[in-house]
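Up next, subunit A:
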Amino acid sequence: MSSRDKILAAVANNQPAKIELPDLSAFKTGKAGSVEQFAQVLTNIGGKAIHVNSWEEIAAFITENYSTTRVVTPIAELTGFKGIPANSDPHELYNVELAVIKAHFGVAENGAVWITEDNMGLRVLPFITQHLAVVIDGGEIVPTMAEAYDKISRLSSYGFASFIAGPSKTADIEQSLVIGAHGPRSMTVFIMPGRF
Partner candidate 1 sequence: MEVTTKDHAELAENFNRDEDRVDWHDETLWWVRQKRDKMVHQLPEWEELREAASAIKNNVLGNLHNYLQQFEANARANGITVHWAADAEEHNQIIHRLLNEHKVTRMVKSKSMLTEECGLNEYLHEQGIEVIDSDLGERIVQLAKEPPSHIVLPCIHKKKEEIGELFHQYLGTPLDVSDPQVLTEAARGHLREIFITRKAALTGVNFAIAETGEFVVCTNEGNADMGAHLADIHIASMGIEKLIPEKKHLGIFLRLLTRSATGQPITTYSSHFKTPRKGQQMHIVLVDNGRTVQLGREDFRNSLKCIRCGACMNTCPVYRRSGGHSYHNAVAGPIGSILAPNLDMEKYKDLPFASTLCGSCTNVCPVKIDIHDQLYKWRQVLVKKGLVPTGKTIGMKVMGATLSSPTIYRLAGKIGRWTLKHAPFAVNNNFNPWYKQRDMPEPPEQSFSEWYKENRIKK
Partner candidate 2 sequence: MRVGLFIPCYVDQFYPGVAIATLQLLEKLGVDVVYPQNQTCCGQPMANSGFQDLSKGCSDLFLKNFNEFDYIVSPSGSCVLYLREHLSETDHHSPDYLGNKVYELTSFLTDVLKVENLTASFPHKVGMHISCHGQRGLHLSSMSELVAPGFSKPGSLLNMVKDIEMIELNRVDECCGFGGTFCVTEEAVSVKMGKDRIADHLLHGAEYITGADMSCLMHLEGILKRQGSKVKVIHIAEILNAG
């Protein structure tokens, strides 16, 4: 008997009586998420929210604040920066200073943004970069994670995706918060009005 069969047999033998799943509909507020709350929570967790009106504004901000030779973005609308060629080796992203990517939506209660693999170019990009910038549509903020998964179920499928909430951080040494553990040392979210 394989371990698989042994485990499954033991589970079948020992599991308790089935009970129904709970109704979770009460957790959905039915309201739109608050951009103000999203920005506030993001700030609280070490991120930065910047309201912008155009891609040009974002590009200007980047040029002003980062060394453009090490800025990488898979966003077609952001011209003048390095893209990610097909079949790139993720290890080549080791020296990226700033990565700029799109997120599908933000979550007001925790400041997280939902980013799928097709936004990332390469999966490792939002993690390996020294600084991360994310662009979201200000109309795409949900109040809580309950609505977030509702929304995800309506988006197309992904191979990898992540909720990212602020810069990489640790408090492993005496509970002192340090921003910039292994991943980005900062996270900026550009909030644009209207769909893009």
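The rule is simple: contacts are C-beta pairs under 8 Å (C-beta built on N, C-alpha and C of every residue); 3 or more make two chains touch, one makes a residue touch a chain; residues count from 1.
On the choice of candidates, all candidates are chains of the complex that A comes from, given by their letters.
Note that the coordinates shown come from a computational prediction; the quantities given were computed from them, not determined experimentally.
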Touching chain, any copy counted, for subunit A within the complex - options 1 or 2: 1
Complex contact set, residues of subunit A against candidate 1: 2-4, 6-8, 10-22, 24, 26-27, 41, 45, 90-91, 94, 107, 109-112, 122-124, 127-128, 144-150, 152-153, 157-176, 178, 180-184
